[in-house]
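Questions regarding the structure given below will be posed in turn.
Let's look at subunit A:
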Amino acid sequence: MGERIVVDAKGMACPGPITKLVKAYRKAKSGDIIEIYATDPGFKPDLEAWIKRTGNELVEISEEGGVIKAVIKVTAK
Partner candidate 1 sequence: MAERDELMEVIDKLGQPEVREALVKAVDLLANLERSGLLDLLIALTDEDVVKRIVQLVMTTGTMKLADNLPELLDKLGAIAATLAEPAEPLGITGLLESLKDPAVARGLSRLVTVLRALGGD
Partner candidate 2 sequence: MTERILVLGAGPGGLVSANLLALHGYDVTVVEKSEYHLFQPGMLWIAFQGHPPEKYMRPVKDLVKPTVNLVQGKVAEVNLAERTVTLEDGRRLDYDRVIIALGAHLDYDAVPGHSSLVEEFGDYFRGADYAARFWSHFKAMSRGTLVIAAADPLYKCPPAPLKAAFLAAETLRRRGVKDSVSVVLALPFIHEYPSETVAEIVAPKLREAGVEVKTMFTVDSIDAENRVIYSLEGESITYDLAAVIPAHKGPAIRLLPEEARDDDGFIKVDKYTLQIEGYDDAYAVGDCNNAPTSKTGVTAHLGAEVVVERILGFDSRFNGRTNCPIVTDGEASFVISTYDHPPIPVKFSIFKRLLEDAFIASYWSSLRDPEKWSPIFRAYFEATDPSRVGGGW
């Protein structure tokens, strides 16, 4: 079982959320879960591009009350 890393990037404008994700990803190990919260509407397409490039697994992406929640399983490290 990997670790669960929670990243709060709410209120951060572009490129904040992806910057935070990259920082968390650098520290993560294979099997870890990264849970990230963001409010920047540009985060969704950016995240999709990032997932496609890195080959990690997007377990969940949802939006509630303007907050985007994404759950990523680290599989490419």
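Behind the choice of candidates: all candidates are chains of the complex that A comes from, given by their letters.
By definition in this document, contacts are C-beta pairs under 8 Å (C-beta built on N, C-alpha and C of every residue); 3 or more make two chains touch, one makes a residue touch a chain; residues count from 1.
Since the model is a prediction, treat every value here as computed from it, not as a measurement.
Pick the one that touches subunit A in this complex: which of 1 or 2 is it?
So the chain touching subunit A in this assembly is 2.
Provide the residue numbers of subunit A that touch candidate 2 in the complex, in ascending order.
For subunit A paired with candidate 2, touching residues are 12-16, 18-19, 22-23, 25-26, 42, 46, 49-50, 53-55, 76.
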